[in-house]
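Below is the structure I would like to discuss, written out as structure tokens.
Removed: one protein chain of the complex. Kept in place: all other protein chains.
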Amino acid sequence: MTAVSTIESVGVWLVGARGSIGAMTIASLALMAEREVGTSGLVTARPEFAHADLVSPVGLVVSGHDVSDIPLIDTIRRLWKEGKLEGDLNKIGDRIVEVEARLKNGVRAGEFPNDVAAVAQLRHDLDEFKTQYGLSRLIVINVASTEQHSPEASAIPSYESLRKVAEKNTVLAASSLYAWAAFEGGDAFIDFTPSQGFRLPALLDLAQSKRCLYMGSDGKTGETLVKSILVELFRRRNLQVDSWFGQNILGNRDGATLSDPYVKVSKVKSKDRGLRSALGDAVDSRVGIDYVKSLGEWKIAWDFIRFTGFLGCGMNMQFTWTGYDSVLATPLVIDLIRLTDLAMRRGERGAMPFLAPFFKDPFGIDEFRLVSQDEALLAWLQLGQEACLVAEGHNA
Amino acid sequence: MTAVSTIESVGVWLVGARGSIGAMTIASLALMAEREVGTSGLVTARPEFAHADLVSPVGLVVSGHDVSDIPLIDTIRRLWKEGKLEGDLNKIGDRIVEVEARLKNGVRAGEFPNDVAAVAQLRHDLDEFKTQYGLSRLIVINVASTEQHSPEASAIPSYESLRKVAEKNTVLAASSLYAWAAFEGGDAFIDFTPSQGFRLPALLDLAQSKRCLYMGSDGKTGETLVKSILVELFRRRNLQVDSWFGQNILGNRDGATLSDPYVKVSKVKSKDRGLRSALGDAVDSRVGIDYVKSLGEWKIAWDFIRFTGFLGCGMNMQFTWTGYDSVLATPLVIDLIRLTDLAMRRGERGAMPFLAPFFKDPFGIDEFRLVSQDEALLAWLQLGQEACLVAEGHNA
Amino acid sequence: MTAVSTIESVGVWLVGARGSIGAMTIASLALMAEREVGTSGLVTARPEFAHADLVSPVGLVVSGHDVSDIPLIDTIRRLWKEGKLEGDLNKIGDRIVEVEARLKNGVRAGEFPNDVAAVAQLRHDLDEFKTQYGLSRLIVINVASTEQHSPEASAIPSYESLRKVAEKNTVLAASSLYAWAAFEGGDAFIDFTPSQGFRLPALLDLAQSKRCLYMGSDGKTGETLVKSILVELFRRRNLQVDSWFGQNILGNRDGATLSDPYVKVSKVKSKDRGLRSALGDAVDSRVGIDYVKSLGEWKIAWDFIRFTGFLGCGMNMQFTWTGYDSVLATPLVIDLIRLTDLAMRRGERGAMPFLAPFFKDPFGIDEFRLVSQDEALLAWLQLGQEACLVAEGHNA
Partner (left out) sequence: MTAVSTIESVGVWLVGARGSIGAMTIASLALMAEREVGTSGLVTARPEFAHADLVSPVGLVVSGHDVSDIPLIDTIRRLWKEGKLEGDLNKIGDRIVEVEARLKNGVRAGEFPNDVAAVAQLRHDLDEFKTQYGLSRLIVINVASTEQHSPEASAIPSYESLRKVAEKNTVLAASSLYAWAAFEGGDAFIDFTPSQGFRLPALLDLAQSKRCLYMGSDGKTGETLVKSILVELFRRRNLQVDSWFGQNILGNRDGATLSDPYVKVSKVKSKDRGLRSALGDAVDSRVGIDYVKSLGEWKIAWDFIRFTGFLGCGMNMQFTWTGYDSVLATPLVIDLIRLTDLAMRRGERGAMPFLAPFFKDPFGIDEFRLVSQDEALLAWLQLGQEACLVAEGHNA
């Protein structure tokens, strides 16, 4: 870890703070402060990031929203037990209590008469947090469960139109309410889920006028991560991939949500696009996701790849990935905060294409391959925004 | 495929011409001339190579050495049947007969009184071939079976010392005799096997004085290929690989040879070095190779990778690779010939570090990762030798 | 193979004769007559069946129905090429032509004004076949594609009611029309598909009054076969299976049909029941089936089994099965014919519970485990019907 380079305070606002990733992020930061855990899995702990003057995780001030009432410590104990995780939880009880005291209620369906009222409440919570802790910068990051997209919201062409509609109606998905609230105050917004979030013309319009930073979506933690590496093999060796079938099974809340066919379809889509972009449209690709309760936080993926080599010879490769989902996600959340903070200090604004390696569906980025994405991140670290993969249009 | 850019003739000399890779190379070039097969699996058929003015595979003049008497067509028919390969073999009967007529006997143990006499005979065969077909350039490529290394040969410090010893004794492994013969006439030598070949101080000495091109060793076709891609995942995500266990089973001559424990050990070593270079010395890595006759040319590899993520969480990934060994190797042999020919035309000499992506154990190269190796190859294609990964020392 | 023990002729009527299994059955019987193929995969070629006086496959007279016009030889050549199958197809051209000449058109939707008329036509075809070849016994076996069940048909309580409805309407699934036609003439009916076939109160009523033999459904060729063996491990060792997730991918017509969600659900159900019967209701079990065109006839199944051992320790087993679907099915079709013929000669009637090992969803049988089913078959072979697993009710 690099030393803290600033006495300014950086705030982190977790949307879905009581969920697996949220709770694990809170506990991990506390354990890091107690020097109870190492840095395996943290991208920004690689030597290449050593001189980048990134904010220390230990100094971050954390809070968040959630609609659940489950005590943080219960979720944390469950996660630590199930994954045989390291770090003495007894040492961080006070820190957990302290964060828990700051948490605010998230927006529940039907709670507010219209979206403007809901956003006002959320914004109030964020402002209070910034004031109370004298925060120089605030990064809002969505780590809540996947939710349905709102087609109506996509159709609203500008922030102005949105305000008009939202003064009387509820049209936005919850994730978009949080994004709106963040942008309203000039804060950064990161979407770690496949939800709609900031991906609306109206909110991009707002972000631009407020000069906000934003990026997403859908943290790349498992099967897609492997895919985004393995495609290189077939490309570099000029091997024709005929079909790539992937099947995920998982037992956490994300899995249960995905058993809803509507949500399932949107998840499947976002994974698919990348593979075709890397291997061409000829590849017959499918991804399945199923809920298997007894797996808990563990996520197993099996992929079967059928390819044709020289002389028309059909061959195959298959892999099984066994990952503990939130353990793979949490360090990426911390990485995203550290890198977004750097971008804020550098005065950047708009989409952050250099964060592409962290997402299954990086906003505005066509490059699916992890190595290229990561090289672009390293280049940005050296040179700043201009070195980056080119985002498509929205990043004015 | 690019158009042929030269009326000069390029010769290819296959050491082990009657083996699986040798015979498949001969048949594939004939089928390509008949437009019977596509270019899947050929690295040099990628768009990035389209403007590189590479020699057309169709124009290559092929011959070689072998100690076996098995008719080419028998091996070819067996390979095509076993792998369900495409291309009408009936159309290439004449071409196969024509190549077969050119083949010469390889060196058998005890046949010559000393190594100098053996090399003289081999060189005679090469010269005759060059004269008869008016070849402008000759590339000798070793695709014979793996053989034991000669520790005595490694200890000989210079070409001068080697000549003295070799005038009266037989000290070199067969692969080194072929390398010596190639260098003696200024020809290029490529080692597609893990044998000793040119990897002797005395032969490197000779190659330098004769300004020869050379590279090796051990074609990267299967499990190591996958490894050299997958390591990126763990490096880029800063995941600590605790152990990486690989097991190969195969049923061809290579597998039978490897059941000899002595040879097995040397094969295992060459694969191991790369993984440690990419992931650090902490990784506990083992590779096993076993012979399972009923698999024939098919090679199955199972790798189990145990890694530790954030919070000390142990996770794993496993893959199974099912490849038809010679189908994966043959296009690489054709690629190596085309790229070596370009280097010869460019007036380069010494080791060819830009060919690293083709080898399990690239001579003088520490970079194990395929993507980096391939990027260096593309850079060389644009800019020439100076753009390359730096070889260690020997490439004066 | 045992010698033919009778000069009586036995007829086989394939419903779906031009499909993969139908065409392969026809070609295989022809190749067996030419002594071109061995007996691997034929259950009745095991030593335990040697003294059972089973009809020789070579003497069977074959015909069938199909709605397709694809020439048998085209399907046969495709199957042999894709699976690298043995046997010289050139030797059986005449035999294939001979069978093809006998084939009749199957029932197409909307072709007949009512079901009675359709059955009359089908029965006419069967009677003509029996007369023309002087057949002593006829076995009708459904090897057509999976089709939707007809809920209305299930509700018809008796044969009498069925006739009344069917004189004016079309209510039955095609598979049931064939079963009806078979029973009408006292012939045996076997359902190798998961279709509705004879599984209607009205048709069971008819079968009983006509003293017919029948059995089904859904040939047990792949993943379910493995399951029906592996459950023994967990039962015998008293290991608690928490979840058993299975995923099948396949590229043949069956796979394409199953991409229809309606059909998919019924297929999934029939596989599920068995696992629960063997491991208890606590097991969380799911089976997925997806169509991956490039696999052709090959069927890949991946199963992930999570179980809890002593001291609450969570462990797992996973397997991948790579099978050529029709090659696994065809010998079972031949087995079923030979065993049904024996039952006919023994004067048995009703359901044939001893055929349970051949089916995913054996009619009236709760025993899911292959070993027990197979032991019951061997006992029947020795002792006749009374030794059998007890069918539930319908086998009066």
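In this document, chain identifiers A, B and C correspond to the written order of the chains, with residue numbering beginning at 1 in each.
In this text, a residue touches a chain if its C-beta (ideal position, glycine included) is under 8 Å from a C-beta of that chain, and two chains touch if they have at least 3 such contacts.
What you see is a predicted model; the values in this text were computed from it and never measured.
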Touching the hidden chain in the complete assembly: which of B:A52, B:I73 or B:L295 does that?
B:L295
Which listed residue (C:V97, C:A120 or C:V371) would be found touching the missing chain in the intact complex?
C:V371
Pick from C:N90, C:T131 or C:N238: which residue touches the chain that isn't shown?
C:N238
Residue positions on chain C contacting the omitted chain are 24, 28, 31, 37-43, 45-46, 80, 83-87, 225-226, 229-230, 232-233, 235-240, 308-324, 327-328, 330-331, 357, 370-371, 374
In terms of residues, what is the contact footprint of the unshown chain on chain A?
81-82, 84, 320
In the complete complex, which positions of chain B touch the hidden chain?
242-243, 245, 247, 249, 284, 286, 288, 290, 292-295, 300, 302, 304, 306, 314, 318, 320
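Just so we're on the same page, only the chains that are shown with their structure count from here on.
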Chain centres from averaged Cα atoms put chain A and chain C apart, in whole Å, by 50
Separation of mean Cα positions, chain B and chain A [Å, integer]
44
Where chain B and chain C are represented by their mean Cα positions, the distance between them in whole Å
51
Show the residues in chain B shared as contacts by 2 or more other chains, in ascending order.
84, 320
